[in-house]
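Structure first, then comments.
In this view, the complex is presented without one of its protein chains, the others remaining in place.
Right after this comes chain A.
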Amino acid sequence: MSNYAFYPGCSLHNTARESSQSLLLVMDRLGIGYDEVPDWNCCGGTSAVSLDEQLAVNLAVRNLLQAKSLAGDGLVVPCAHCYHRLMSGKRRVESDPDMRRRVEKELRHPVEDLPPVYNALQVMERAEILEKIRLYAVKSLSGLKVACYYGCQLVRPPRLTNFDHPENPTGLDRIVEILGGEAVPWPLKTECCGGNLSFAKRDVSEKLAQRILDMAIECEAECIVTACPICQANLDLHQFQLFHRSTGAEAASARKKIPVFFFSQLIGLVLGFDSHAVGLSRHFIPAWEALALAGIR
């Protein structure tokens, strides 16, 4: 049995609870072992690197050191932003001896043999895991049309992230097909959702989210699936906000809404977990219609 260290990050403790909830169920079922990184700290996101470069590297490396004793097969990070930051910190200390010395001084700990870092999607998209999902499946998405949305931080920049392609990745598509769904071709797979601009610049962030939602609907997708907690929050929450802000007449002619799943939720449903167990009740845009289409309730 494989054994990974698991780094949830702040988003999976808050807005993306259903991501870790469903992922851990699926990992258990598939016999992928994990232990949560003890006393992990925030990765610093785009904020720490905007203040001080070494701060960002320190934050990443402290987590990697905390994970070291547990990570027989590596460190699994479900959040795209955390993954990006941990990878970036790891590369930096491994390629820059001067930076490594400074980090060692501040952490008062030697920095060597850091564990390999994987995004949860990179673990689940492996051929042997896909085969296992196919064997363990008790339901099917029955041709449900899915727009696979990767977002930006997960797959870019390619020098950091080790995905198959920075603009046309296929991991989610392959998972959806194994689950019996249909991955629709669409052009905004890796377009940015606006990230944390949804906090500070809502008007800008809403335009980005709306464009992605409109395109998915135009390409006849019945739901969106993503691997990133920020993407899921922005797309799901934006639709909810839009609905509550519109006046009576606008609400009547309401735009079509589209549910946004984490890929681990879809895997969980097909493996036989019920919708509550994979956290669908936490979503803003209800998923019942899409699930009924897939014949899953």
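To be clear about the criterion, a contact is a pair of C-beta atoms (placed from the backbone, for glycine too) under 8 Å apart; a residue touches a chain by one contact, two chains touch by 3 or more; residues count from 1.
In this text, contacts and distances are computed from a predicted model.
Enquirer: Between "Lipoprotein", "Peptide/nickel transport system permease protein", "DNA-directed RNA polymerase sigma-70 factor" or "4Fe-4S ferredoxin, iron-sulfur binding protein", choose the name on the UniProt record of the chain that's been left out.
Expert: Going by UniProt, the chain not displayed is called "4Fe-4S ferredoxin, iron-sulfur binding protein".
Enquirer: Which of A:Glu53, A:Glu94, A:Glu131 or A:Asp274 touches the chain that is not shown?
Expert: A:Glu53
Enquirer: Would you mind spotting which of A:Tyr4, A:Trp40, A:Tyr118 or A:Trp186 touches the chain that isn't drawn?
Expert: Once the missing chain is taken into account, the touching residue is A:Trp40.
Enquirer: For chain A, which positions touch the chain that isn't shown here?
Expert: Touch with the absent chain occurs at residues 10, 13-17, 39-42, 44-55, 58-59, 62, 106-107, 152-153, 156-158, 166-167, 190-192, 194-197, 199-204, 207-208, 237, 240-241, 244-245, 281-284.
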